[in-house]
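First the structure, then my questions, so here it is.
Just one protein chain is left out here, and the rest sit where they should.
By letter and in written order, the chains are A, B and C; residue numbering begins at 1 in each of them.
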Amino acid sequence: MANMAQAVRMALHYGEKHLGVTDVFGEDVGPPLGGVFTATQGLKTAWNTPLGERGILGAAMGIAYAGGRPVCEIQFCDYAFNVLDMFKIAGNQRWVGAGGFDMPIVVMTPNGAGIRGSVYHSHSFEGWASRLPGWKIVMPSNALDAYGLVLAAIKDPNPVLVLLPKALLRQKDTRLIPGEPADADELSRMIDAPVGDRANWEPQWPELEDHTVKIGEAALVREGTAGTVVSYGRPLPLCVQAADELAREHGSTFDVIDLRSIFPYDWGMISRSVLKTGRVLIVNEDTEVTNFGEHLLRRVIDEHFYDLVVRPRTLMGKHVPGIGMNQNYELNSVPQLGDIRAALWDLATEAA
Amino acid sequence: MANMAQAVRMALHYGEKHLGVTDVFGEDVGPPLGGVFTATQGLKTAWNTPLGERGILGAAMGIAYAGGRPVCEIQFCDYAFNVLDMFKIAGNQRWVGAGGFDMPIVVMTPNGAGIRGSVYHSHSFEGWASRLPGWKIVMPSNALDAYGLVLAAIKDPNPVLVLLPKALLRQKDTRLIPGEPADADELSRMIDAPVGDRANWEPQWPELEDHTVKIGEAALVREGTAGTVVSYGRPLPLCVQAADELAREHGSTFDVIDLRSIFPYDWGMISRSVLKTGRVLIVNEDTEVTNFGEHLLRRVIDEHFYDLVVRPRTLMGKHVPGIGMNQNYELNSVPQLGDIRAALWDLATEAA
Amino acid sequence: MPDMNEDPPDLEDALLRRSTRTAAPAVIRSGREVMSVELALTVFRQMLRTRALEERSIKMSKSGEAYFWIGGPGEEAFNVCLGLQVHKGRGPAHDYLHLHYRNAGVMLAMGMPMIDHTRQLAMRATDTHSRGRNFVGHYSIPAWNVVPVTSVIEVQFAMAPGTALVQKRHGQKNPLEAEGITIVVGGEAGTAEGDFETCLNWSTRPDNELPVLMLVANNRYGISTDLDTVHAHRPIADRGIPYGVRNETIDGNDPVATWNAIDRAMRYCRRERKPFLLEAMVSRLHGHSSSSGAQRNWTETDPLATFEQKLIDFGAIDTATVRALKEEAKKEADDAVVRTMKEAEPTRDDVYAFTYAPSAVDAVYPNDFTGLPEARN
Partner (left out) sequence: MPDMNEDPPDLEDALLRRSTRTAAPAVIRSGREVMSVELALTVFRQMLRTRALEERSIKMSKSGEAYFWIGGPGEEAFNVCLGLQVHKGRGPAHDYLHLHYRNAGVMLAMGMPMIDHTRQLAMRATDTHSRGRNFVGHYSIPAWNVVPVTSVIEVQFAMAPGTALVQKRHGQKNPLEAEGITIVVGGEAGTAEGDFETCLNWSTRPDNELPVLMLVANNRYGISTDLDTVHAHRPIADRGIPYGVRNETIDGNDPVATWNAIDRAMRYCRRERKPFLLEAMVSRLHGHSSSSGAQRNWTETDPLATFEQKLIDFGAIDTATVRALKEEAKKEADDAVVRTMKEAEPTRDDVYAFTYAPSAVDAVYPNDFTGLPEARN
């Protein structure tokens, strides 16, 4: 029943307690705020940094070099673009350095649109991130997966980027994280910082248990025959909703794949599904020119061109300089439920 | 007969003299060096900056805001990754600012592998650049186009990124730039800085003429029927060579399209050729995950899936953290002549 | 004053308006700094207007008339004293402004009508700064050299040397137009980004010093982070020392000190064609933004209240006049909102507009962006 921000917080607590996490840091990550989305409230090792993404990533790399286990945050992925060189180095240092040093860092950052964040709180980062060899990139679409992927990210001795869909951070899961109290209000009383003075507040952590979602393992969240939908992050629940509607109203069922890991991705699951359905739609909210979904499409073409029964499709964000503040911009540049539903219907009904 | 570095230099001189260029600047761009590839030697407005890519792009933007016409250089595209945020802003400011200010800047930067440059002088940038809405991105494969594209970049009132294939900068063109003396040695005596003391050296510029290659116009450099090859920059001459060899040895001819502009790209030319041949190979040297070639492939799939007679192909750089110094790394991670030739042959001979 | 909204503030007007007072003193003092009462009243009136606009803006974000609010309550003294001293106009003979997102007071003091602010806040198609695309306070005014404000912290400091370079050259060629300077404003937390240093470095190249007035509005917080916990306990102004950049730290809540400090710093930049770094200690009266609740923080010094008290203490104004001015400002803000809310919103057709300037050398986008390249011939 935790929301995604709480799930991340609990995963980080688990990391501090059981997995050797030494530092959770970034702009406004420590007390009193505990992160602009509350994802780091009450954590023992959380601290605030100067305002500088280069310092944040640099410090994380240094801490890792010296044997620490850092988790750092870029406050919004929109602000990661002054430090891509250091992302590259974090990703390539092991290869370049002939395997001398590992780089066990976790970078978390809120991703995508959907919170009326205007131009600089609506970027999608996975297209950029997928161009960073040496990194692993994950993006949960629900709280339980967020918990499981953050644990995997901490355990993995390589740099892992955890992209958190901004618009889903306050979404409650229907499932419980192992150890989480069944009552959401109780959870909130235990681990949410009070409004107002927090100087003497301390969280009461539930006895959490391990629940690791392996990197590179997608989830088949719906099964069907009319087509395959591959998505992740924010549009994923919309894909599920569209698929459920079409199943209910027209009896067309779909394989809906929640990729969860952007890199490495679960090619096996995609491949099996495409072989089965011969129809595929790839959905994400990132801008459409040189989009990671186009990479997935290329893999489909490379390996299943002759297995496809109809044209494979992508549904992606428009190639625009930004998401505008007025909702009419976002509604017309980021795939919406109606767009996804229409694309699915189109995919399922095109004559073979 | 100029090489590409000379062509760029002449274009910038033409820009200073006829198109209002006010500043050509960057690290080591001014005297005495005139650029690490000599592309800015002898220019009237060339000056050296402090070592800082953020200052360079920032100054360019400021100069443009105040009515100047700046051309700046990032010494190697490998060093552009600490300033992608400002690239984004240069590209989005007009859209965000409701068209209030234009941003007539030109950024030049050497691109790609091929000069034994090891990890940090071998990056390809077009994949990143193509994700920057509001920018125009061009990449010449020969000196005459370099001249023409730089002139277009200067004339265009929008931010234009000129990617110069490092490995081709010293390649001489067989054609003359309008106004260029026919004798290459004479040109060299006129515009190449002498070795040694240059304090009193002044270039003697030929009377150059306008020659503009429009942004968004590709060149069909070979015509054929067995397939379509789309490429640009460094691999382009290799594609031509491979196509010529296959034509000579096997009578298989190809449309070879030199895209020249990455964005906007000449979709019309690609589309017509694919309709004609039904077979397409896209070649570039950038890393293969979320590669601009995958975008082109997606367009092909979107609009010509049912026109294709065989599986469309891409040939791109491997997904590696870098190009290693030892040639065995580059030879095995960047498409080589043999790879291109094999891919073309494969494309042409696959049974429909 | 129904025209207050549209007209640029006019010092001489203000002088006239107030000159009927008989018993009023000639100057207002603050330590060794002095300001004429006439000017003080002009500053005060603009501070009041700014506060009224900010308070109405916060209300909009809470009422659903708008969503996100960010702004400068607590920085009125600093912003107004700056705005009134800008050499306003277009091109390098005039000042360039690279602003932060808390500078409504600068704009109002320069003469921007309130509705130009509320249109952006309410995301209307009539928003000239961004056509309803950007957060409030992200101004863009070509006619006044106000280059687009961006949310990305500190990048304005990397751009400022560029405008200043053109200004310096322009002045060398046109001695009668040699006083345009570049004004760049940011918060104190942002100075931890390298761009702040870039500005210092690029503005002090030997024989190429640039007329950049670097302003840091130090409210002691970056969102929730106390400066004292992340920065050595030294003035931000000290950052000028390694470059030989003149610098000063002032009480930005004191309009008398602030006016004079900005005046001196500007004169130095204008005449010497060199940079100056001025740090103003200011308040943050409503927290960081609507994201943090935008509740009034009563522990911070209110520059408006203290100036009001000072003017009353000096006998420069009476409470009835203050009340009237406040009413007037509030009404002005309310009227702007009422008009704003009747205006159209951008539509789906606006999505691509203004991406590209028309270009004769572009075969695909000769006019503007129209979606992915299409086959057109």
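The rule is short, and it goes like this: a contact is a pair of C-beta atoms (placed from the backbone, for glycine too) under 8 Å apart; a residue touches a chain by one contact, two chains touch by 3 or more.
Values in this document were obtained by computation on a predicted structure and should not be read as measured data.
Interchain touches from the omitted chain, evaluated on the whole complex, reach A, B, C. Which of A:Asp102, A:Glu186 or A:Asp244 touches the hidden chain is settled by the complete complex: it is A:Asp102.
When the omitted chain is restored, the residue from C:His94, C:His138, C:Lys168 or C:Arg239 that touches it is C:Arg239. Shown as candidates are A:Ser188, A:Ser271 or A:Thr349; the residue that touches the absent chain is A:Ser271. In the full complex, the hidden chain is touched by chain A at residues 22-23, 49-50, 52, 54-55, 57-68, 70, 85-86, 89, 93-102, 104, 133-134, 136, 151-152, 155-158, 212, 214-217, 261, 264-268, 271-272, 299.
For chain B, the residues touching the absent chain in the complete assembly are 27-28, 32-33, 36, 48-52, 54-55, 78-79, 82, 116-121, 288-289, 318-322, 324-326, 328-329, 331-333. Touching residues on chain C toward the chain that is not drawn are 192-198, 201, 204-206, 228-234, 238-239, 241-244.
Simple rule for what comes next: only the chains that are shown with their structure count from here on.
Put simply, the chain farthest from chain C by mean CA position is B.
Each chain gets a centre from the mean of its Cα atoms; for chain B and chain C, those two points are 41 Å apart.
Here the CA centre of chain A is 34 Å from the CA centre of chain B.
The residues of chain A that reach two or more other chains are 54, 79, 82, 119, 288-289, 319-322, listed in rising order.
Of all residues in chain C, those touching 2 or more other chains are 130-131, 133-134, 150, 152, 194, 355, 372, listed in ascending order.
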